[in-house]
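Every protein chain except one is present and positioned as in the full complex.
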Amino acid sequence: MLHALGTAVPALVAGGCSGPLSTLDSAGPAARDVATLWWAMLAGATLLTLLVVALLALAFLRRARQGETGAALWIGWLGLAMPGVVLLALLGSALVLGERMIARSEPGLVVVEATGHQWFWDFRQPGAEGAIATRDVLHIPAGRPVHVRIAAADVIHGFWVPRLAGKMDAIPGHVNVLRIEAAQPGVFEGQCAEFCGLDHTGHRFRVIAHDEAGWAAFQRGEGP
Amino acid sequence: MLWAFGFSLLYALHGIGCAGGWDEVAMAGATLFRWALVGTWCLLCLGAVALMRRAWAAPAGFERGLGLVSALAGLAAILVTGAPVVLTSACA
Partner (left out) sequence: MNALRRHRALTAIWGAPRGWRGTIVSVNHSDIGRRFILAAFAFFAIGGVLAMMIRAQLATPGSAFVGPDIYNQLFTMHGSIMMFLFAIPMFEGLALYLLPKMLGSRDMAFPRLSAFGWWCYLFGGSILIAALAMGVAPDGGWFMYTPLSSRAYSPGINADVWLLGITFVEISAIAAAVEITVSILKLRAPGMRLDQMPLFAWYMLITALMMIVAFPPLILGSILLEVERAFDWPFFDPARGGSPLLWQHLFWLFGHPEVYIIFLPAAGVISTVLPVMARTRILGYGWIVAALLAMAFLSFGLWVHHMFATGIPHMALGFFSAASALVAIPTAVQVFAWIGTLWNGRPELKLPMLYLLGFFLIFVIGGLTGVMLAMVPFDWQAHDTHFVVAHLHYVLVGGFVFPMMAGAYYWLPHFTGRARGGALGSAAFWLVFLGFNLTFFLMHLTGLLGMRRRVHTYSEEMGWTWLNLLSSMGSFVMAFGFALFALDVALQIFWSRRTRRNPWSAGTLEWASPIPTPAYNIASLPHVGDREPLAAQPALALKLARGEGYLAEPRHGWREAMAVESTTGAIDHIVVLPGNTRLPIVTAAMTGGFFLSLLFGFYWLAPVPLALVVVLAWRWASVLGHREDFGPLPIGHGQTAPIHREAAGAPGWWGSAFLLVADGTLLASLLFGYAFLWVVAPNWPPPARIDGGFLLGLTAAAASLAGVGLARRGLAAAEARAPIAAGRAAAGAAAAQAVCIVALLSLGVTALPAPETHAYAAAGWALLVYAALHAAIALLCTAFAGARIASGHVSGTRLLEPSVARLFSDYSGAATLIVLVCVLAPAIAP
């Protein structure tokens, strides 16, 4: 076990939080905001855990009895007031953040369609002459908000590109809209997040974010 | 109890409102939808305050304390869980 730890710690430091599917290695505004929220919550959670551990340790260590401590301190302050304040602040900021992330129309918006099947994805992007259909590869322009209209052909699937944004389920009979945006051109890995049967593991796709020229070429039907 | 009822009521109203397209009906500076929800929320808060006053008047004892604390918790719960009606956007 020590040996494993010996190899693990450098890997953690070097590899850090990067990876083709890492939510912490963000490449778009939504994923970046969530990653920031995570680091803030992690800091808060660490503090609170240390507080509890310290209080527990003190309960065993303090030998001199300083008399009974009352319900007001433990239940009033630590049990009600402290978590109440922390939670309200957190809840408020998370709601505001969520408001920023939900799909609403704005200039420069691109709308694409994604349909989950067992076990592949059909995508339709707007082209110069009607929609362009692709399978398992979604093309988007970088630096512009994209609305993905998500549907499912058979069972429930989940559309998720971890480095760009959160996930949204593809539910038969319903159409859900997810907003994604890639800050820079690049290739981003996507995967089906909702268990969808035998080949759920292999139910993956890829998002290619083009620069302006590349996107124009794609819309004309040129390029990869 | 009131919280459970009020919570379901808000959620149901929200569902019906979205399905019925209330969020597109403009009315006095906001949508009909928001007025309906905010109104319900305020009524629920008032109800919880009334319940508090009743619990306050109950005969002393363990049950009174329990009732009072529960009523207080209900009021707080309604205040917080209903707050999204003013904070968040309606049907998206």
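Labels for the chains are A and B, by order of writing; each one numbers its residues from 1.
Going forward, a contact is a pair of C-beta atoms (placed from the backbone, for glycine too) under 8 Å apart; a residue touches a chain by one contact, two chains touch by 3 or more.
This structure is a prediction, so every number in the text was calculated from the model and none was measured.
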| item | value |
| --- | --- |
| Touching residue (missing chain; options A:Leu91, A:Val110, A:Ala183 or A:Ala217) | A:Leu91 |
| Option from A:Leu73, A:Ala131 or A:Val187 whose C-beta touches the chain left out | A:Leu73 |
| Which of A:Met82, A:Leu109, A:Ala131 or A:Val187 contacts the chain that the document leaves out | A:Met82 |
| On chain A, residues whose C-beta touches the chain left out of the figure | 1, 4, 7-8, 11, 15, 17-24, 30-31, 33-34, 37-38, 41, 45, 48-49, 52-53, 55-56, 58-60, 62, 65, 68-69, 71, 73-75, 78-80, 82-84, 87, 90-91, 94-95, 97-99, 101-102, 118, 150, 154-156, 158, 160, 162, 165-169, 171-174, 176-177, 189, 191-201 |
| Sites on chain B contacted by the missing partner chain, in the whole complex | 1, 3-4, 7, 10-12, 14-16, 18-19, 37, 62-63, 65-66, 69-70, 73-74, 76-77, 80-85, 87-92 |
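Methods note: only the chains that are shown with their structure count from here on.
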| item | value |
| --- | --- |
| Distance between chain centroids, defined by C-alpha means - chain A, chain B (Å) | 31 |
